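Read the structure below first, then the notes.
Note that one protein chain of the assembly has been removed; the remaining protein chains are unaltered in position.
Letters A and B mark the chains in the order given here, with residues in each chain numbered from 1 onward.
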Amino acid sequence: MRSLTTKHRTLLTVAGLLTTVAALPTAASAWEPTRPVTFIVPAGTGGGADQMARFIQGVIAKNQLMAQPVVVVNKAGGAGAEGFLEVKGAKGQPHTIAITLSNLFTTPLGTGVPFNWKDLTPVQMLALDQFVLWVNATTPYKTAKDYVEAVKAGDDKTFKMGGTGSKQEDQIITVALEKQIAPKKFTYVPYQGGGAVATQLVGGHVNSTVNNPIEAATHWKSGALRPLCIFDKARSTYTDKITADMSWADIPTCQEAGVDVQYQMLRGIFMGPDAKPEEVAFYQDLFAKVMATDDWKKFMQDGAFNQTSLKGDEFKAWLTETEGKHKALMEEAGFLAAPQQ
Amino acid sequence: MTEEVPHAEHAPEDREHPLVSAKTMEIATSLALLVLSAVVIRECVRLGFGWVEGQGPASGFFPFIVASLMGAASFANIVRVLRHGAEGEDPVFVTTAGFGRVLSVLLPLVLYVVAIHYIGIYAASGFFIALFMMIIGREKLPKSLAVGVAVPLALFFMFERWFMVPLPKGPLEAWLGY
Partner (left out) sequence: MEDIASLMHGFSVALTPYNLMLMGIGIVLGVIIGVLPGLGGANGVAILLPLTFTMPPTSAIIMLSCIYWGALFGGAITSILFNIPGEPWSVATTFDGHPMAREGRSEEALTAAFTSSFIGALVAVIMITFLAPLVAKFALQFGPVEFFAVFFLTFASFIGMSRGTPFKVVAAMCLGFALGAVGLDKMTGTLRMTFGHPELLSGFDFLIAVIGLFGIGEILCSIEDGLSFKGNTGKLHFRKVLDTWKKLPSYWATSIRSCLVGCWMGITPGGATPASFMAYGLAKRFSRNRNNFGKGEIEGVIAPETAAHAAGTSALLPMLTLGIPGSPTAAVLLGGLMIWGLQPGPMLFIEQHDFVWGLIASMYLGNVVGLLIVLTCVPLFAAILRVPFPIIAPIILVVCAIGAYTVHNSMFDVWMMLGFGVVGYVFNKLKYPLAPLVLAIVLGDKAEEAFRQALLGSQGSLSIFYSNWLVSSIMTLGLILLFWPMFGWLRERLIGPTDPVSQAGKSA
């Protein structure tokens, strides 16, 4: 195993060097950071966004993609509002970037903190994180339909859905699922982090979760959890076997399974307001290099990410559409807060 | 303020005029806590403190209980002080001289924090350390200056260079290119 890793690493370093050399001519004339770049994570340490940010920090350092170092700063207060307000305040400061998750939409809607994604400069969509419906492997439910029928047949609110945070992506999916089981409802129990949610499901303290693949993969592999369906419009593209007989691609979409719910989470990079085009271009170039590394590809595969990466107007259009979707879902669920002052 | 020498073991008792009694301070503190608990309870009423369908106990549930307990305990404490007097042997909370000594540290500290806003943490720290040593500690000028320069410099390298934790900076650092 060790020899393999070392070989892997050597290859990576070579690949990294090649990319750096290839990129040199373009970087010569354009804007470049002159100070360490602050990378704001509007979430706590150890979560999906944090892991990705620190991973990117590592990839940049390892392959020397940038002369200045990246410093990851967690600003999790108020469901990430603290971090977003910080980026919003970093007007014309090109040394501050942020990674976002769905709380880009849900936090201002759910808490009323005065902030909108339009306050920031969108740089690049890195990937879309998937959601999978999981149950404990000791339960009899083999398909999403089985589970939904069981919830429908059971007493109201006896089935517990575990999720990360409140009025955020996990609960929004839960509310969307509840349309399928009407008039019955889940009891949604919010926890602190995705890892804890998966463990609670393994321990049998909740009946189901909508964990991201990376949070639950190891429990799937060990045989403790069972995936029922994936909340994407198409199946995952990763065909490497995770368990003896299943890969991510073998998980049916929820639509196929007869539970028509779709949801994905943005992993994107933003800068503060009024960023100059050459600054945005620098970061787009940087992330293009990051996404070209083998490390990144492996990371995408481990987490079964949907590798849609948009920038520019396409990204903006996606953001506008997705914000509308969140607003509609949250309004329906009664999650909207009165705007603050 | 002239008799104040931080090195001395204890200033002579006869110079220490009582400023605030322990009893007054006890009641003032309890009243402050009572006001605070009233503020929290008001907020809890806004948030709701009962059972919310689908959410369990509402946001204000726990703070409401806590604030009520805090209010009750503070009220009980006021009653206790009025009936039995302040706890402890010393009926004096602080003497004029003692309060002077506290202010001699607290006021420079407040000025220091104000200064951070304008000249950054490193320059402010340098001034604070050097002036504190000279005025309050009566150290000699060269020694004070040496410590006042060395400590912020060491901190600068530690935070900005090694650990890359950006601290507030002012015109001096900007002039140096940071």
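By definition in this document, a contact is a pair of C-beta atoms (placed from the backbone, for glycine too) under 8 Å apart; a residue touches a chain by one contact, two chains touch by 3 or more.
Values in this document were obtained by computation on a predicted structure and should not be read as measured data.
Listed by residue number, the positions of subunit A touching the unshown chain are 1-2, 5-6, 8, 44-46, 50-51, 54-55, 57-58, 60-62, 69-73, 75-79, 81-82, 85, 110-113, 157, 160, 165-168, 171, 187, 189-193, 195-196, 198-200, 202-205, 215, 217-219, 221-222, 224, 295, 298-299, 302, 335, 337, 340-341.
The missing chain lies against subunit B, touching residues 4-11, 22, 25-26, 29-30, 33, 36-37, 40, 43, 47, 51-52, 55-63, 66-67, 69-70, 72-74, 76-77, 80, 86-88, 93-94, 98-99, 101-102, 104-106, 109-110, 112-113, 116-117, 121, 125, 128-129, 132-133, 136-139, 147, 151-152, 155, 158-159, 163-168.
To be clear about the criterion, only the chains that are shown with their structure count from here on.
The touching residues of subunit B, when paired with subunit A in their complex, are 54, 164-166, 178. Across the interface of their complex, subunit B is touched by residues 35-36, 38, 69, 71, 157, 185, 187-188 of subunit A.
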